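Every protein chain of the complex appears in place save one, which is left out.
As written, the chains take the letters A, B and C, and residue 1 is the first residue of each chain.
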Amino acid sequence: MTLAETGTEKQSIFKRRESKVRSYCRNFDTVFTRAQGSELTDEAGRTYIDFLAGCSSVNYGHNDPDMKEALIAHIAADGLSHGLDFHSDAKASFLTAFEQHILKPRGMDHKIMFTGPTGANAVEAALKLARKITGRSNVISFTNGFHGMTLGALAATGNGYHRAAGGSSLPDVTRMPYDGFFDNGFDSADFLQQMLEDSSGGIDAPAAILLETVQGEGGLNAASPEWVRRIADMARAHGALLIIDDIQAGCGRCGTFFSFEEMDVEPDIVTMAKSVSGFGLPMALVLVKPEHDVFGPAEHNGTFRGNTHAFVTARVAIEKFWSDDAFQRELADKALMLTTALADIAAMLPGAYVKGRGLMQGVDVGTGELASDICARAFQNGLIVETSGSEDQVVKILAPLTTPQDTFAKGLSILTEAARDAAHGLKQAAE
Amino acid sequence: MTLAETGTEKQSIFKRRESKVRSYCRNFDTVFTRAQGSELTDEAGRTYIDFLAGCSSVNYGHNDPDMKEALIAHIAADGLSHGLDFHSDAKASFLTAFEQHILKPRGMDHKIMFTGPTGANAVEAALKLARKITGRSNVISFTNGFHGMTLGALAATGNGYHRAAGGSSLPDVTRMPYDGFFDNGFDSADFLQQMLEDSSGGIDAPAAILLETVQGEGGLNAASPEWVRRIADMARAHGALLIIDDIQAGCGRCGTFFSFEEMDVEPDIVTMAKSVSGFGLPMALVLVKPEHDVFGPAEHNGTFRGNTHAFVTARVAIEKFWSDDAFQRELADKALMLTTALADIAAMLPGAYVKGRGLMQGVDVGTGELASDICARAFQNGLIVETSGSEDQVVKILAPLTTPQDTFAKGLSILTEAARDAAHGLKQAAE
Amino acid sequence: MTLAETGTEKQSIFKRRESKVRSYCRNFDTVFTRAQGSELTDEAGRTYIDFLAGCSSVNYGHNDPDMKEALIAHIAADGLSHGLDFHSDAKASFLTAFEQHILKPRGMDHKIMFTGPTGANAVEAALKLARKITGRSNVISFTNGFHGMTLGALAATGNGYHRAAGGSSLPDVTRMPYDGFFDNGFDSADFLQQMLEDSSGGIDAPAAILLETVQGEGGLNAASPEWVRRIADMARAHGALLIIDDIQAGCGRCGTFFSFEEMDVEPDIVTMAKSVSGFGLPMALVLVKPEHDVFGPAEHNGTFRGNTHAFVTARVAIEKFWSDDAFQRELADKALMLTTALADIAAMLPGAYVKGRGLMQGVDVGTGELASDICARAFQNGLIVETSGSEDQVVKILAPLTTPQDTFAKGLSILTEAARDAAHGLKQAAE
Partner (left out) sequence: MTLAETGTEKQSIFKRRESKVRSYCRNFDTVFTRAQGSELTDEAGRTYIDFLAGCSSVNYGHNDPDMKEALIAHIAADGLSHGLDFHSDAKASFLTAFEQHILKPRGMDHKIMFTGPTGANAVEAALKLARKITGRSNVISFTNGFHGMTLGALAATGNGYHRAAGGSSLPDVTRMPYDGFFDNGFDSADFLQQMLEDSSGGIDAPAAILLETVQGEGGLNAASPEWVRRIADMARAHGALLIIDDIQAGCGRCGTFFSFEEMDVEPDIVTMAKSVSGFGLPMALVLVKPEHDVFGPAEHNGTFRGNTHAFVTARVAIEKFWSDDAFQRELADKALMLTTALADIAAMLPGAYVKGRGLMQGVDVGTGELASDICARAFQNGLIVETSGSEDQVVKILAPLTTPQDTFAKGLSILTEAARDAAHGLKQAAE
């Protein structure tokens, strides 16, 4: 039996038994078996450069050797795999590292709440907490915001396809235009202010303002620091909590550990997930200012709150990458390299432009059709890269932050080639 | 530095940085370091028999050697840790094993949907799917039902402490009395039927009826097979889907893989989590009848849908425990042993009685105070056991299903002693 | 042009321009022109005895001569027709009469809130007030309860046809079984108590319990005084307000001014409409215990709150009928007469039985088909009478309370004849 035959056989089980809701596997239609650093390998032995990184969930690359070693050691020694929210040595070590290398240096006195290990669960906990604290139910969220699929988080999410999926109303969220939404002269912060301040504006006093500093799923819209600062001030002025959803943009993705570090804001609540475990393991947490740490014991609970394996790898990730500023400097270099390469791609495509920030950039190519074509061509040439945005019109690069220079260059070169070919195809079709 | 001192130091990080929402660690106030089979060990080297099993998340015991070996091998070989919903060899193997050993022998043609790795996420997906299919928003759920903390799942949950946490309304659920709720002569299935059939009864046509066959958090209320069958018939008659939430009661907990196997019902949707990974790793799934598999690609999505490490251990669990009926027969024996021991305990306490089914039984001791006292005494003697129920009045035994006979006996003996002491304390206090 | 031709012509305008939502005119398909006492006259000069009384809106008969005289005098003298909520002499006189003859003799210190002139508006105001007072959103209402068509009131209404009309969810109401719902042994007050007291029962702490003592639209279900008393006690015990919706059952309909007078309960809030103007003019009010009179100025407002013409007639109604107990004694006699006649009718029809209380009684004839047949036959013989109940299975008698003995007897005789004929028709059809 050849590998190809095995492939066919394995793939048949997916068709036979996996729900039609499956999606990424449709664009990247092969069976993956191994992953190392910035590369994935399929069962045919073919290797792919990974510019998706589990949607920013493996920011430190796949199977980082140090995390891997620590995790294997933990398992081999019968370390806890599941411990509810028991105290454990693994949790203590993670907390200690997170305090020492992340919170303290940034002057943050936040408490850490371990929620169910999904970003949506962290968002739900954050919204519930803000509503409990303020006694208000309304939450402000933004156009093209993406916060998860469970009912409370989905209400805050802009995506119409996902909103319609549930068949029930999605209450208690007011949608406001994000920075840069609508036309150029439009100041969406001023607009929000007037909506909040007009006592007949019809916007009920908010429990929270919830935002991503860069909207990952929403198409790599990056808010300006000034805009975020003004929203933060407005939240304070109106008795609302500022919740920054750093699930996709955090963990170094924007060039610093938190996406908002250089914005001079202090969010009341921060939600984290995706790369927080460092190893791609499910884990989520909510950072809460001590004065807002008012949930009673288990008031928001869940079986998998605190994933012990993830504590082990997360600790290593923090100690390895965030104990000094070397990694951060490396990110700055790579971000520049990325911007340059993407600018070249944008230049090939009429009307295209670069979006995003740090290692969370992409090219808006105008249509979802073209963006998909580019990604499909890239995949054929060994690069995994995805689209985002309301019309899937943005080719989004989410490479592992640790991607070696040459691999990064190679991936960008495949992408550039794919864009060139797609542009060529487009031109031919037009003629 | 002694172990005790280390303990003090480690515990200080929890106080300093972990949110006050932490809970189990309050009753079991030590720092755990290792776990093997049915025993946990703390940093002082003390060993505890585990009658909680991660709330039924480690039904096959901690660090099962076969799963452990497979998982270490997977990691060592750079198997995927995170793969979104890519096809992977690990997923294929899991699906194949699940089809062969679980679904096929039970005549189930359900499709498998991987949701975010929490039970709540599975419930949210199930509710959204039922609402999408039927175009209805109302869902029937039951008194003392427990389905999770995110807004959609929380709406279906009965617990008042948790319901109040969110500060927003919890719409689109109608609460009905569970089997055995209210007085003895009361037939809650007839009641539901009349509520649904009275066209001015004020109960909107339901998208789904959602139930647990044994209410784990709700106090080990076990529905009779006949009641479940009647609810299933009623769901069909009213165009509603039957969703069985088998998150806590499934995976062998009630003596068979699914809790409803011997009830002659075919649920349209089944939600699973907790022990489905076999190893305590976060994983959840939804089983859906093929005709109801109507979500479009990624219509309900999530970063951690499908946890690759969990696929590895889950496959081993299925092959090891469910490829023949040996394990199931073992469970029957243990369930009997449990019933007998609990009956003895109940006999010591005025008004106490045994509740539950299979290896999900407990004793209702009348008050949360007494139940907590018993659990606290047990913990002092090396047994981890918890309460459940609306007033925490039920001492709930959720030992790993694989607990060796002698360990099981020892745990039950500690519990019996604790109950005896508590009864004695009670009697003295009354005098 | 004959009268019949006129009829045709006039009826064509209804078909041409009136919305299909029109309803009563379908069963009573003629054009009415005059109304006096208990009789209506159509444009053909035909006279009908009115056993519907505008659904209990003209309890004192049509065009009562004293009210008519006072109203004409008021209009002729350019008395206010519309005065927002200005102080006016007409309002002062109404308030004085209501205080003196209604509230004081019954020991009620309630304040009077004039809402928009519909029952639904009064119910909305009552619910908003209860929610404001308690800070809770949930309201308990009952199977077969009917409280109006606007969103807040509709949420509390049981009727499925009306609930489905709006196409949006109807939140913040929990439905409980009314007295007598479900089987005979079932104690719905005990049931409600257990649902409220079980902390995981899933019933959020209620702002109010809202009930009719006799469910007019719901099929003349009459609650026992003991049941109402227990519900009242339960409301108090759970910090909820008791709201009695006396819109249809009040204003003498049950034999006393308020329907609950002989029940030894003191509702926190009472909603009134229908016959409160005495003359069929739109008017509604809410009685509120002084300690609950916490709405700020215009916090619930409306253009037509306080209908000045209605104040004029309402004052006359109160002074004429409620300044001593003569009218009430008359009602007792008529109620007895009604019960007797209805018992005879019930005896003709297999399985039929008398329902209701006071002058709000009827016969449950088992099916809506039979009830409609009886009403249609009655109409052919000059009697206007309607059905109620979830299946329209109850022939409901709502004659003006002032109907003269002989007219009442004549109407009952027409009804009896119609029932006999319908029974005969039924028997023939069965043969």
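By definition in this document, a residue touches a chain if its C-beta (ideal position, glycine included) is under 8 Å from a C-beta of that chain, and two chains touch if they have at least 3 such contacts.
In this text, all values refer to a predicted model and were calculated from it rather than measured experimentally.
Remark: the omitted chain is touched by one listed residue; of C:P177, C:P282, C:G389 or C:G411 this is C:P282. Across the interface with the omitted chain, chain C contributes residues 10-11, 13-14, 16-26, 28-36, 40, 43, 52, 54-55, 57-58, 62-63, 68, 71-72, 75-89, 91-92, 95-96, 98-99, 103, 111-114, 116-121, 124-125, 127-128, 131-132, 134-137, 148-153, 155, 161-162, 165-169, 171-172, 207, 273-274, 279-282, 286, 288, 293-304, 307-309. By the touch definition given at the top, chain B reaches the unshown chain through residues 168-169, 171.
In the full complex, chain A touches the hidden chain at residues 137, 141-146, 157-161, 163-164, 169-175, 177, 181-183, 185-186, 190-191, 194-195, 198-205, 218-219, 389-391.
The criterion applied here is as follows: only the chains that are shown with their structure count from here on.
Once the centre of each chain is set as its mean CA position, chain A and chain C turn out to be 58 Å apart. For the pair chain B and chain C, the distance between C-alpha centroids works out to 50 Å. Within chain B, residues 137, 161, 169, 171-172 each touch two or more of the remaining chains.
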